[in-house]
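Part of the complex only, each chain left as placed.
All chains are identified by letter, namely A and B, in their written order; residue positions are counted from 1 within each chain.
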Amino acid sequence: MSEDILMDIKRDYVLSKIRSGERIDGRKFDEFRPIEVKTNIIEKAEGSALIKLGNTQVIVGVKMQIGEPFPDTPDMGIIITNAELVPLASPTFEPGPPDENSIELARVVDRGIRESEAIDLRKLCIEEGEKVWIIFIDIHALDDDGNLMDASSIAAISALMNTVVPASKFEVGDDFNLPVNDIPISVTSLIVDDKLIVDPSRDEMSVGNNLFTITSNKESNIVAMQKSGSYLLDEEKFYELLDLSVSKAKEIREILINQLKGGENGEN
Amino acid sequence: MEKPKLIINGKRLDGRDFEELRPIKIQVDVLKRADGSCYLEMGKNKIIAAVYGPREVHPRHLQDPSKAVIRYRYNMAPFSVEERKKPGPDRRSIEISKVSREALEPVIMKELFPRSGIDVFVEVLQADAGTRTACLNAASVALIDAGVMMKGIITSVAVAKVDGHIVLDPMKEEDFYGEADLPVAFLIRNDKIESIALLQMDGKMSVDEVKEGIKLAKKGAMQIYKLQREAIMKKYMEDEEKEEV
């Protein structure tokens, strides 16, 4: 009971702040939390990245295996994206098979990578119709302080950009860097009344789950969108979201590229 | 698999214009046991929707003391697709069920039915691109048939980018080979589109193309909305006639 009351107070506080044009952590409405990316932290994975988006932490590991292609794309590699919302990451996550939230998370991240054609899947064909590379992208949430979606997207593409295809281990040629052609960036906003709040924190989400994710590629084309949450969205507000998301994505892509350049020199 | 040409002489492979829907057929009250039901065809899609409730929720700890709990189950029959689908929910159905439920939840007047449950079950008997939108259209009619109070009607349609053109209501080949797919659902009230209840997209489109797509979807939705209304009216009139007899 007292917990419910606390929740109510928190929600009222967040709401009143937003209505007066402020966020509880002092950010501007269109401001992301600080982003910190570390790559190659899991030596046993072919690629990996740990991202901190404020206090939200996600780790993504990429494993490469050889398998059969799908019959309708015999000359293309395969991407399999999976997300585990392990109970370590939040008091509300329960052990068990993936629920609708982790499935949605994995599928939206997957679509961003797939539809931006970030990975050149044709270069992952070893023998047409017989053998192709399978990319397992495993999203592992560590600390859910809000906006796991964008954190996971950034971690996934960062891990992919640092993935080495272990061809020599499987005796199918020399190792090579996974061919990554694009950096899709998802931008998730919380809709509160008629306000758009990017990169919502967990506390901010106490006002509701009205989320919208728009992923765009380096040419500012939209590659994936997802309305998530039980709410109705005004058409004009959606157009605002489109413009906002594309411009924020550009900014985040710059930050990410800079971080990854910095990271090349060492683990940290 | 070579990508075929999808637009030939300004027409689509099935002869449609860019802004043309596939043929739609809607029948209300097709099931006896359900509280409301609807059969809907949209091109080769064949959909049946049932609504149960408001009814008691078991077990009790799933009840919400302030409002009705909505469930939405999108399910494909094993024989609905080219290659037999293993029965039971897969990841795709679970995601579709989630976003569809979230489209209906803000429209159903849940507060009128505290502690109760409203279940929307939709079976895809045959699938041919756009099943999630066809299902929502059927579900929406079934909800009205069940007498569930709503703020309006949900009408859903997809647009796609195909060989560089924005087209309405893509069928299977366009979905598979096209550049982008954008399913959307609207809340319509007083014959007017009020807001967006579902929106997803995958593929590649410019911001302007997305905006163009939404405008086109609105046109399509208004046509579907008329058919939904007609189907409901038809049933209502039949009921009236029966009562008069």
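Keep in mind that, in the parts below, a contact is a pair of C-beta atoms (placed from the backbone, for glycine too) under 8 Å apart; a residue touches a chain by one contact, two chains touch by 3 or more.
The shown structure was predicted, so the numbers you read here are calculated from the model rather than taken from an experiment.
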Checklist entry - In terms of the labels given, what is the subunit stoichiometry of the entire assembly described by this structure file? => result A x3, B x3
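The rule is short, and it goes like this: only the chains that are shown with their structure count from here on.
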Checklist entry - Using the average of all C-alpha atoms in each chain as its centre, how far is it in Å between chain A and chain B? => result 28
Next on the checklist: Under the definition above, what is the set of chain A residues touching chain B in their complex?
Outcome noted: 72-73, 98, 100-101, 103-104, 106-107, 111, 114-117, 212, 217, 220-235, 238-239, 242-243, 246
Checklist entry - Which residues, counting only chain B, touch chain A once they are in their complex? => result 1, 91-92, 94-95, 97-99, 101-102, 105-107, 180, 182, 187, 193-207, 210-211, 214
